[in-house]
Each structure stands twice: as C-alpha cells, then as structure tokens.
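Heads up, one of the protein chains got dropped from this complex, but the rest are sitting where they should.
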Amino acid sequence: MNTTSLIVLLFAPLIGFLINVFFGRKMSKNLSGVVGTASVLLSFVITLLLFFSVKQPITLHLSEWFSIGKLAVNFDFVFDQLSILWLLFVTGIGTLIHIYSISYMHDDENMYKFFAYLNLFIFFMITLVAGSNLLIMFIGWEGVGLCSYLLIGFWYKNQDYNDAAKKAFIMNRIGDLGFLIGIFILGFATNTLEFSGIQQAIDVDGVVSTSGWYSIAAFCLFVGACGKSAQLPLYTWLPDAMAGPTPVSALIHAATMVTAGIFMITRMNFLFDIAPIVQNIIAVVGVTTALVAASIGLVQNDIKKVLAYSTVSQLGLMFLALGLGAYQVAVFHVITHAFFKACLFLGSGSVIHALHGEQDMRKMGGLRGSMKITYITFLIATLAIAGLPPFAGFWSKDEILLTAFHENKVLWVLATIASIMTAFYMFRLLYLTFFNEFRGTEEQKKHLHESPSLITFPLIVLAVLSALGGLISLPFGNSWLNHYLMPIFAHKEHAEHHLGATEYGLMAFAVLGALIGIGIAYNLYMKKKEVPTSDEVQGLHKVLSNKYYIDEIYMAIIVTPIYGLASFSKNFIEKYISKSVFGLGNVVSVLSIQGKKVQNGNVGFYLFAFVFSISAFLIYLFLIR
Amino acid sequence: MLEIVFYILSAITLGTAFLTVYSKNPIHSAIYLVVSFFSIAGHYLLFNAQFLAMVHIIVYAGAIMVLLLFTLMLMNLNKEDEVSKPIYIKFAAVFSAGILALVLISALKTAQPEMIEYVSSNEDYQSIKVLGKVLLNEYMVPFEFASVLLLVSMIGAVLISKKEEKI
Amino acid sequence: MNISIVLILLLAGAAFTFFAGNKFASKIALLVSVASFVFTLYALNLYLNGADLSCKSIWIQNPKIYFSLAVDGLSLAMLLLTTGLLPLIILSGWVTKFENEKAIYSLVLFMAFAMAGTFLAADGLLYYVFWELALIPIYFIALLWGNGSLEERKNAILKFFIYTFGGSLFMLVAFVYLYQKAGSLEIESLYALALTETEKTWLFLAFFLAYAIKIPLIPFHTWQANTYSKAPAIGTMLLSGIMLKMGLYSVLRWQLPITDTAAKEFMPYILGVSIAGVIYGAVLTLRQKNLKKLLAYSSLSHVGLIAAGLYSLTIEGFQGAVLQMLSHGLVIVGLFFVSEIIFNRWNTYTISEMGGIRSQATKFASFFMILVLASVAMPTTFNFVGEFTILYSLYNVNIGFAIVAGTTIILGAFYMLRMYQQTMLGETNTKVFADVTIVEGLVLLVIVVLVFFFGLYPKPIIELITPSLQNILNQIN
Amino acid sequence: MNTLIAIVGLGVFCLVAEIFNFRKAIIPVSVIALLALFGLTITDNLPQVAGDYSNMIEETSFSKTFSSLFILLTALLLVLSNNVYKNTSKISDFISIKIFMLSGAIAMVSFNNMAMFFLGIEVLSIALYVLAGSHRLDIRSNEAGMKYFLMGSFASGILLFGIAMLYGATGTFDVPTLYDASISANTEYWFYIGVILITIGMLFKIAAVPFHFWAPDVYEGAPLIVTAFMSTFAKVVAMAAFFKLITILNSYMAYSYEIVILVISILSMTIGNIMALRQNSVKRILAFSGISHAGFLLMTLLNIGAAANNLLYYSASYALAGVAAFSVLIYVCKNEDDDKIDNFNGLAKRNPLMAVIMSLALLSMAGIPILSGFFAKLFLLNQVISAGFLVLAIVAIVNSMISVYYYFRVILAMYTKDSVKQEVEHGSEFYIVGIVAAVLLIVLGLFPDTILHLI
C-alpha cells in the first residue's frame, strides 16, 4: 500500500467533515448525507484493501508534533493486524450507519451537522486506532469523546440532552486523567510514547526494575479504559448517552467508541501482562460491571436504555476476558458485539422511527406484523446476544466463559449469571416490542409502517453478520482470528483450548442458561402478557429500577460537595481573603478618620505637642541614651 | 559683690518674666516685661556691654514694648477679660514647661565643660568701636541683609493692614 | 535593526493615534499594531538568522542603569504574543463604540509598548519601569471605559491598582538591594551575583509577592475577578491575554535565576499554592453568575497551572509554561471577545439571561465551542500541548502534584461545558441574536486558526524558546 | 553672593516700579529676570562683584544648584501669581515680598555664617507669615497667619537657642570653623545640644512629625498661591538648608541621632499618608502629602555623604509636581469658595489638558514611573538601603502604596464624576506653568542624569 492511500484512509472522513461543516448548509440534505457516507466508505474500501494486502505492519510518518525534554512525539501511524481489524469494523459499521442515517435523520434541519459530526467521529476513531503512540491515540481518544459529546447533545435545545452529553464528556475526562497519568509514567520511565518503544523498554528492564511503576501505569490506563468503555464506577454516562439520535447510539455507544478501552488494553497487552494485579482488578471490575448492568437492564422500560445496559454488561464481559489475559477472545467479542449490538440499536431505531419517537416499550407491542424486516433482523441479533448457537454471540461469549472457567470458577459463575440475565432481558425486550398487541395510541397505529430501504439495508447486512460473525473464530481447531492476531501477541505463547468434554459441557450449559432466561421471559411477557409498570415497584425491583441509586450516590458524594465547596469558597473564603487583605486598608482608613481629631485646630494643643516632643527628644538624646 | 548683683538681677529678671506671663491684666504684663527688659540690660552692663545695653533698652523697651502697649490700648484690652482656662490646660502648661526646663537644664548641666578658669585677656572686644568694625566689615552682608528683613516686615505689615483698592 | 524599533513604533503609534483624532484613531491603531507585528516577525526572522538585535546604552550614570534591551527566544516569543494579540484586541475594539476613541486606542498602544518593554528589558530598573508603566493605561482604560456601576468599578480598579503597585514595590526593594550587591542591574551581572542563602530567600519572597499578585496566585487573586468584570472587554483582553504573562515571564526571567537556591527550597510549597489555585479557581467558577467573572476564575485556574509549570524547575515545566502562556493568551482573548459579542447584542454578562443562542448564530456558536474546547485542552489545540507538558513536568516532580493538578482537565471541562450549555444551548432565545459580523468573525477566525495551527505544529515555538529556557535552567542549577 | 544681590535688587525694583506705575510690567520683568538669573546661576556665568564676602556667603555647587532650583520655582510660581494678583493694587508688595523671600531662601543654602542663615530663615519665615495672612478680610487667612506666626516664632526661638549654644561651644558663627569643631573630638558638649535644637527648629520648618501640626491648617487657610509657595518652595528650601546644616554640624552623626531621624522619617511618612487619606480639601491633602514627603526627604540625612544629588533630584521632582498640581488647583478653585475635591469633578471632560497635568503631577508624587517622582524615590531607596536601613525602605514603600489611594481620589474625581460647573476661561498662565512643570517632570524622569550630577 502506498502512503497516499493511507493518508486518504486517514483523512477522508475529515474531508467529509470539513465539506459538511463549510458547505453543508448550502447543500441538499441528501448530498451532505452522501458526502458523509462516501468519505467513510472510501476509508472502508482502503481498509479492505489493506486487510487483504498487509502482512507486515506499515508505519506512516506524517510529521513531527512536539518534543518536550527527552520526549518526542510525532504524528505517526501504524497499520498492523490489530488496527486494521479495528478499522475494518469501525469503517464498515460506520458506513452502514451513515447509510442508515441518511434516511433516519432526514427530517432534521441540521442533518449536515449530524453527518459532519459522524465523519469527525470516524476520523478520530481512525486516529485512535491507527496511532502509533500513546499521544496520537490520546488525540483520537479525546476526539471521539468530543464527538460523543456533540452527538449526544445533538438536539441541543433540550437541556436534558445537553446534561447527558456533558455528563458523558466529564466522565470520560475522569478516565482521561488516568490515561494521561499513565502516559506520564510510561513516558518518564521509557522516554518514549511509541508502542514499540515502550514494548522494547519493558522487554529490557520492565519486569525487574520498575515493574511497580509499570503496574501503576497499567492501572492508570485501565482507569482511562473504564471511562471510555463505561465500566464501574464510570459507566453511568452510557445509559444517559442514549439521548442522542439512535444511529449515534449504535455507532458510538455500542459498536465502536466504547470498545476503545478494550482496544487500548489490547494494544498495551505487553504492559498488562507484567501487571497481574491490575489484570485481576480488570477481571473483577469487568464481571461486576457485567452483573450490575445486566441486573439493571432487567427492569428498564426504555428500549434504548435496555440496550445501553446490555452494552455495558457486554463490555464488562470483554473486560473480564482482558483481565484473564485472553485478549483475542475479547477482540472476538468486540467484533461480534459490534455486529449484533449495532443491529439491535438500528432495529430499535427503526421501531422508534416508525412510532415517531416513542421509546417506551410499554407503549409498543405487536410490531411483528407491520415491521417484518426489522423484526427478523432484530430477532437474529437478539438470538446472537442471548448466546444461542450458531449465532455469532454464542461463540464469542462462550469463549469468555470458557476462559473464565479455566481461570477462576467464581468469575465463571458470575459471568454465567450475567449472560442468563442478558438472555432474559433481551427477550423481554423482544416480546414487549414485537409481540402481543399494540399498546400505543390509535394515531400511531395508523401510521405504523416498515422503514424505508435505506434503513433496512444496514439492518439486513448487520443481521447477516450477527448470524455468521462467529465464523471468524470457531473454537474448533485453529481459529482464523487467533491466527491473524498472532503477531500482536507474538511475544507470548498462546494456549489453544483443547475441546474436551468439559468444554462441550460448558457450551451446553451456556445454551441451557440462555434458554432458561428466554423461558422466564416467555413465561412472563408472552404467556402472562405482563406489562411492567414503574409506579408501585417494591424491594429489589425498586433498587434495580433506580439503577442502584448510583447516580444519586455520585450526586451526593461528588457533585454536591463540589458545589458546596464552590459556595463555601465564594461566600466565605473569597470574602474572607478579600476582607483580610483589604481590611488592612480599612484599618488605615479608620485611623485616618480618628487622626483628624488630633488635628483639632487648637494652637495651644499644637504647642503642647511641640514642647512635649522637644522634651522627648532631649530626654532620649541626653538622658536615656 | 558682682555675684550678689547678678543674683538680684537674675531674680528680678525671672520674677518679672514670670509675672509677665502670669498676670491677668495685659497692661500689668507689659509693665512687668519692661522691668524684665531693664534687668536684662542690667546684665548686659554687668558684662560691660554698655552699647548693647543701650540698644536693648531702646529697641525693646522703647520700640517693641511701645508697639505692644499701643496695640493693647488700641484694642482696649486693658482689662482682665481673658476667659479662664480649664485647670487641666493650666496643669499641662506647667507640667510641660517644667519638663522642658528640667530637661534643658539637666542637659546643659551634663554638657557643662570642666570649669576652665575664665581668664580675661583684657582685649577690647565690645566697645562701640570694635563692634562697629566687626558689624560693618565682617558682618557687612548680614547687616545689609537685615535691612531686607526689616523691609520685608515693613512691607508685610503694610500689606496686611492696608485696604485693598481696586485698580 | 535592533529591537527597540518595535517599542518606538508602538510608542509613536500611541502618540500618533491620539493626535489623529477620534475619527481615524481605531484605524491608525490597527495599522500601528499590524506594523509592529510585522516588525516583530521581521525581527524574528533576523534573530533566527543569527542577528544580534539587542540594544544597550547607558541611561543613568549613577546609579548605573542601562537602557538595555535583550532578545532571546523567550522574549521574542512573548513579544510575538504581545504584538500578535494587539491587532486582534484592537480589531475587537472596533465592535464597540467607544467614547473618545483616540484616547482609548492610544492608551492601548501605550500599554502594549510598556508590556513589550517588560518582555525585552535586560536591565532590572528598565524592566521595573516598564512593568509599572503598564499599570497606568490599564487603570484608565478600566476606569473610564469599564462597565458596571461607577462606584463599584472605581473601588475595584483602585484596589487592583494599589494591590499590584504595592506588590511590585517589594520587587523594587529587591532590585535596589541587588543593585547594592552587584553595582549594576544588568541581567548578566545579576545572574553572576553570588548571594547568601538568606539573601536569596528574602529576595525570592520579595519577587514572589510582586509576581504572585500579578499572576495571580491564591491568595493574592482577589483583585482579579472584579477587575476583569469591571474593565471593558478590550482592557480585560489586555489584562488576561498579555499582562498576566508579564508576571509569569518575570518569574522565569528574573526570579528563578537570581534566587535559585531559594526557588528550589520553596518549590514544593509554591507548587502546592499554584495547584491549589488551579482547583480553587475551577471550583469558584461553578458559582459565578457573571460570564466575565467566570472566565476570570477560569483564568485563575489556568495560570495556577502555568505557575506550577514554572516553579517545577524542569525544562519540561518551563517549555510547557511558555507554551501555555501563549495559548492561554490566545484563547482567553477569544473567550473574552465572545463574552463581549454577547454583551454587545444583549447588554448583559449575566449567564442566566443568556441561553438559546446556538440556534440563532451558528458560526458564533462554532467559534465559541472551539474556544471552549481549546480552553479545556482538547488535543490538537495549542492548549493541549502546553497543558500536557506542564502536567508531565509536574509528574517529574511528584506524581501527586500531577494527579491533583490534572483534575483541571476534569473540572475545566465541567465548568466550561456548563458555561457553554447555559449561555448557548437550550430553546431558542426570544431575544434576537445576530450572527458574527465580518470583523468579529475575522478576529475569532484568526484566533481559532492559530490555536489549531500551533496545536498541530508547535515545533517552531518550542525550538524558539527552548535554548533560552535551557540557559535559564542552567543558570538555576 | 551675586545671585543674592541681583535678587534683592529685583525686589527693590518691584517696589520702585509701583511708584512709577509700572504695575503691569512687574511680573513679566521679574519672571524674565529670574529666568535670566536662573540661566546665569546654573551656568555659573554671573558677573563678579568686587569685594570678598566669602566669609558670609559661599558659592559651592550645592548652593548654586539649589539657588537655581529656587529661582526656577519662584519664576514658575510668579507666573501663576500673575492671574491671582492681576486686579490688586498691592501687586508690587506681593511680588517684592516673594522675591525677598527668594533671597532669604538663597541665603539659607549659601550661607557661610550662622548669622546669614538665621537672617535668611527669618526673611523666609516672616515673608510667609505675611503671605499666609495676606487675605486680611478672610478670617481663615488671618488664622493661618497667626498660627504660623506663633509656632514659627517659637521654633525660631528654639533655633536661635541652638545657634547660641553652637556659639557657646565654639565662639564663632563661621561655618568652616563650626565644621572643624563638629569633627573634632574635644568640642564641648554644648555643641551637640545646639545641633539638636537646630534640628528641632528645622524639623518644624519642613513640617516633619511631630512638628507638623501647623502645616495642614496653615496650608488650608492661606491663599492658594501662598500655599503653593509654602508647600513647594518653602519646604524644599527648608530641607536643603537643613541638609546643609547637618553636613556642616553633624556629618558624622551619632547612632542615637540617626535613630531619631529614622523614627521621625517613618512617623512623618506614615502619619502624613494616613492623615491624607480622608481629607476633602485638596490643600490639606497636599499638606499631608507634603508631610510624608518630608519624611522621604529626611532619609537623605541618613547617608549624608552621598545624598546631595538625591536631595536635589527629590526636591526638584517634588516641587515641580507641586507646582504643576497647584497650577491646576488654582485654576480649578479660582472662583470657588473652598478647595474641596468636588471642585475637580468632571475636570477631565471640561478641560482634559488640565486633568492630564494634574494626573501627571499626582502620579509623580505617588512615584509611578516614568515620572521623576519614581526615580526620586528610587534613588532615595537605593541610598537608604546602601546605608543599611532596609526597614526604612520597606516602610517607605508601604507608604507609597498608601499614598496612591489619596492621590487617586483626586484623579477619580476628575475622570469619573460629573461636573456641575461651566467651564470658564482663566487665562493662559495656568497652562504655561502646568505644562512646563509637567514636561519637566517627564524629562527629569526620562533623563535623570540631567540634574543628577550637578552637585
């Protein structure tokens, strides 16, 4: 591949962004959509070419950025297996979602902005993925956060959406601080920020001398990953982020951006490998997140919120895999998850589109009839996420469970519970949405329709991928994915699981678990036709409905104290400082006013003062001295 | 003998000076002051400075006192109409003047050189002739400058007293 | 060619502007400022080609004071900031209709003259003279063309004046003391001076008082918010964009090299104070109702970070601080201009009276957004390079400092986005908000372009400043 | 000597001019003559008069330079007087008395004999008593004259007592002999008492705390033009004479004496500044500011060997700033009953030039660069610190800080208040004097060397 095409790959979305920003207002809506889509498509095509041609990593040196002290940072990019793989599904799904958006956002007056932001997002995502050092990655990292902010708050007239956007940005920034500190530690310890350089440095001296610092660095990077990938305790922004348009949720908050943390940890696997403590932390955080999010997902009524919690939960599973050192398994799940979760979101988008913005599942139902394609694709994706063979999700999730089983039984149990819950709430979602009779208004019912082909086309593609995505890494024999990613993890030997009785038993058990979950959902929502209400929930259900009160807790222990501190500072400290500084001035002023009384205009007094002073002088100079 | 004269004169000087300050009637004060001036002239005579004594009498008793008395008469102040001052002011006056005297005198006492015996050289230094020479040779410039001083005070006095006339 | 031409140009320009009359004042001022910028660029070119631009002649025989201007990368960078911002600031003044324009523009140019002199002076007294001289014009600018009730303004600005003036007087005493020791106030002889530890400690404190007030560091900052909010936008820009940097620059140029051991000794405490200022300023913004005050406190927070970079006594810290000075200068000028644009439309600085602007003024909203992002140090903006470097240097000193100071990226994002949300977003405001005019757009565009340009390509600046910073660091060690 | 003669001659001319009805010519001729004299004196080109008077008057660079300064100040103030005395019949009296006062001042800095000094100070004082009380119908002026007279005479008495003690210790009034006595080890102790008493007398004349009480009252009560003389000219003269006296009598001062000067300096600066903060009368503000400047000026005594030039510089800058300020003050208050700050309201709008002159004068007094007041303070600080009085330097700068407040009150009034008055033209004298003084302030600030090496 020549350099030009790489540059085109990098900058095509940026060009698309610039075109839309500067000329979007004057272009027709379709044109701006086409420009946006084409630019991403261009990147996708080049990535595809790359994918098929590249065997050795290619580096691309654009220019120098800055050098500080011993640290030199350049605009360098690396295209190796990991980044190409990521680019592939980022641009691929990105293209699909762009196509989808042309139709979905057609009624919005600011459509050109939407495409501009989407393109910008893709650009930053490419930067993140392809950057060859931590700081370029950080550009992308912050950049996607920014686009996420812009897109969540796309409908900026609604301040709640803006709040959600802000929250996403701030929480990401908390993680970013960790990321930065990690960068500092690594930069200071190795004098470079290039991945290859860090790797070499670690290989040379890491384990022996400064491994303590490396562990801390790894932990800091993990904090960054937590923010971006919505892990405990920084996950609460993701459900709120559903305020954005649905394609955004699909692209950013399900398929791509939120996997950046996983990408980063995978990228830095050599670092995490020498920090087992951090790995344990990751595993525990991951599984906890999976459980907590899944449990909250059980009782959500907003269709997108359910999907959001499911995303968090799935991300937790990926982190579990990372924590267990099974990076390629995590990557596998990232990819399959991208397929089916994007499909689910787009499907829900289609539903919402059909219902003119209605997101509450309690007001849906029975859409199976009027929205055939949406229903089928949705069903496939649901089966995939629930973990039923032979859909993609089954294979990837099963590998995670398998790894967990080998490493730690407790983790395995918890992860299994989480996946059972997943199966339950996904089918709950499915039943409430597509089965039984419609619970919305008559008005809505009249206008129920299947979405246009621009919407259904991506759905179909993604459904196919959800169904077949597992093929890239089947557990039987040498999986393609493991093989493909070998150079990334080359430094350590990889143990292929031999499929024995235990493994098959586990698979069966997993399927069984999923079926149990589905069964309960069927029982509740299909047979009993229950419609959840949020008014009179009790006990655990109430806790779950309120998401364990985590937002409230954060509010109480972080936000409120900060505001309190602000008020205290403003009303007390500021005033106090002001007073103490200028109080001196007031003292002088008072002295001045009082002093006027001494200057009383009486010559007699002046003469007394005169004589007294003379006496004092003489006493001092002649008598005391 | 001279010593006794000195003490008597000193007593008169201090006493009348004090009475000048102390007496309620301004006219009395003026009279006491004249007496005091005369006694000071007596001191000058003791120093054998006759010319100075004469000048002193002429200037002080003759000119300055007449001026003061004239003003007193002009303003009809020959009665005891000064408002009685609060006691603390009087006390403060006495106190601070006392302190000043005490300090000044004790300072001068400490400054007293060892009593070198005074030896008269019998050189003439204070006859009119000598004084005239000193005044008009050595001190010619200050002497002339004193005329500026007197001119200033004359112009000043006129300036203050004269009525403004528009031109 | 020597560098005094820039100073002469500015000074003559001030006079010329004044005598040109109200009608032409703004144009001539702009012309002069652009000319001075061009001259500065020319000087930069000469400097890079190795020319010696310094100028030195005896000014006062006894005490021995030189009129001595020296040029190195650092002072050129600061000069560039001054003359570069000046046209923008003057152009931004075009938006507002001032009473007696000739006076205000000539004061602005005069102030630029004094500030440029501060950055160039290589003799302690000359430096001090310029330093103080800069106070007078800003005092009058803020007093005569400021906003808010006159009574409050008078007090606030007088406090500012007395406060900063008082602080600098301690610096004057320090200089006089140094003169006694060195027999000259030339910077080389001061650098070469051997002082005892005690002397250095006291000198350090005297300098610190002057600079801490000027920068300002907590707890010496109480003048800042009031003055910023009372001064007219043009004055606020001068204050925040350039004048703050005088203090920071002086720390680097005068305080640290002269009082090296004391600086090392005090480093942890001053870092603590600076970083506390970072958080304190950020927290305070959350309760501000006035947009300019909010920006003032954000500035407090940012300069705290810059000061921390300086006092970290590392080359990274110095580099980062200088970069951040430049970028902060650009961005804060832009932000204050934004607040001025809103004020011109709606005659208010109160945040609660704003909102719903974005839907009416897209371009304006975009510029504002970019400035906000730059202010919170998004990567690819100039500010990121500076902030990253400073935090990195703080990490070199102590990880704790880096973490605590690093909260600025969280808190900064919090208050800036909150501010943006409250001022710009929400339902379309019932009041009409016209989008930016050509002049406004030009100013903002230049700022934005520069912010991105140097964000992506800070290398020339780093290369310009690094040798002189290395010299200073060598002097300290 | 010749300067003195010329000036006395000029004074006499003024008196004579009235007789021949040359009233209109008095001020122009005097000013031109004074300016000529200024040039001749400072360039040392005055034709010599036959005769040797060196035992009474010495002509050193100190005396010449300060005489020139006094002549210049008088000339400027006389220009100001033109407008004030335009319509009075007493113009020749006023002008001649001022010129005689100048002769007293010159005697005070060029004396070579204590008699000359004493007469000089008395000429100056008596002239000032007269001038202070010269508004004969205004009780405030009378009161000022009376207060000044009573306290001034008292101070003269003390001064005289001190001179007598000097004489007692040495038997001579001759300055060189006194100087020899002062550095000789076996001088009698009376000498020292004399020095102290003279010091007290001079502290009174320069209005240093605690002998300052007269100053605000007298300044306020005296007619404006006289206040201008007192606060600029008289203060500088007294300080120069004091400085010269101390160089003669006490150049190797004892530690305890230094302490006294130090304490007085600190007290004067501090009390002067604090008292000035809350005054409403501009004259009083300037009076108290003058007291604080007296404190600054006293610092020169602490390093007396190297301070003559600093004293000259400080005196010049202070006096010029005062002249500039008074030119505006007189301009503003010409038709007013009082001199409250309120009179300055809106001056910047009514008359920007005057406002700028006033601002420059006040800023100079406050010690803002590039005006000469800054350098004056700087040189003083330099000198004080080199003498080891760091504490004094710090007190001085704290005081500078305080002083900004009240100087800026006037500036604020000019620039921020609205005027209720209509602008009336008052004549060009004010502009001439104000501009000349302000320009000199800036020039002296830009090129301190011009006068810094005259002595």
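The chains carry the letters A, B, C and D, assigned in the order they are written, with residues numbered from 1 in each.
As a convention for this text, a residue touches a chain if its C-beta (ideal position, glycine included) is under 8 Å from a C-beta of that chain, and two chains touch if they have at least 3 such contacts.
Following the convention adopted for this analysis, contacts and distances are computed from a predicted model.
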Chain excluded from display, named as in UniProt, from "NADH-quinone oxidoreductase subunit K", "Na(+) H(+) antiporter subunit G", "Hydrogenase-4 component B / Formate hydrogenlyase subunit 3" or "Cytochrome C oxidase subunit III": "NADH-quinone oxidoreductase subunit K"
Touching partners, among the displayed chains, of the absent chain: A, B, D
Residue in contact with the excluded chain [from D:139, D:183 or D:391]: D:139
Of D:92, D:156, D:289 or D:309, the residue in touch with the unshown chain: D:156
Of D:10, D:130, D:411 or D:433, the one touching the omitted chain in the full complex: D:130
Interface with the undisplayed chain - residues on subunit A: 596, 599-604, 607-608, 611
Touching residues (missing chain, whole complex) on subunit D: 114-115, 118-119, 122, 126, 129-130, 133, 136-137, 139-140, 142-147, 149-150, 153-154, 156-157, 160-161, 163-165, 167-168, 171-173, 216-218, 220-221, 279, 284
Residue numbers in subunit B that touch the chain omitted from display: 2-3, 6, 10, 13-14, 17-18, 20-22, 26, 29-30, 33, 36-37, 40, 43-44, 46-49, 52, 55-56, 59-60, 63-64, 67-68, 71-72, 74-75, 77, 82-83, 85, 90, 92-94, 96-97, 100-101, 104-105, 108, 112, 115, 118, 120-121, 123, 125-126, 130-131, 134-135, 138-139, 142, 146, 149-150, 152-154, 156-161
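Simple rule for what comes next: only the chains that are shown with their structure count from here on.
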Intersection of contact partners for subunit C and subunit D: A
Chain whose averaged C-alpha position falls nearest the assembly-wide average: C
Whole-Å gap separating subunit A and subunit D, where each centre is the average of the chain's CA atoms: 78
Approximate Å spacing (C-alpha centroids) for the pair subunit B, subunit C: 71
Multi-partner residues of subunit B (at least 2 other chains): 107, 110-111
Touching two or more other chains - residue numbers and ranges from subunit D: 193, 405
Every chain pair meeting the contact rule: A-B, A-C, A-D, B-D, C-D
Footprint of subunit B on subunit D - complex, ascending: 1, 4, 8, 11, 15, 23, 53, 55-57, 87-90, 93-94, 96-97, 100-101, 103-104, 107, 113, 115-116, 119-120, 122-123, 126-127, 129-130, 133-134, 136-137, 145, 188-190, 192-193
Of subunit D, residues touching subunit C in the complex: 363, 368-370, 374-375, 378-379, 381-382, 385-386, 390, 393-394, 397-398, 400-401, 404-405, 408, 412, 415-416, 448-449, 452-453
Subunit B contact footprint on subunit A (complex, rising order): 604, 608, 611-612, 614-615, 618-619, 622-623
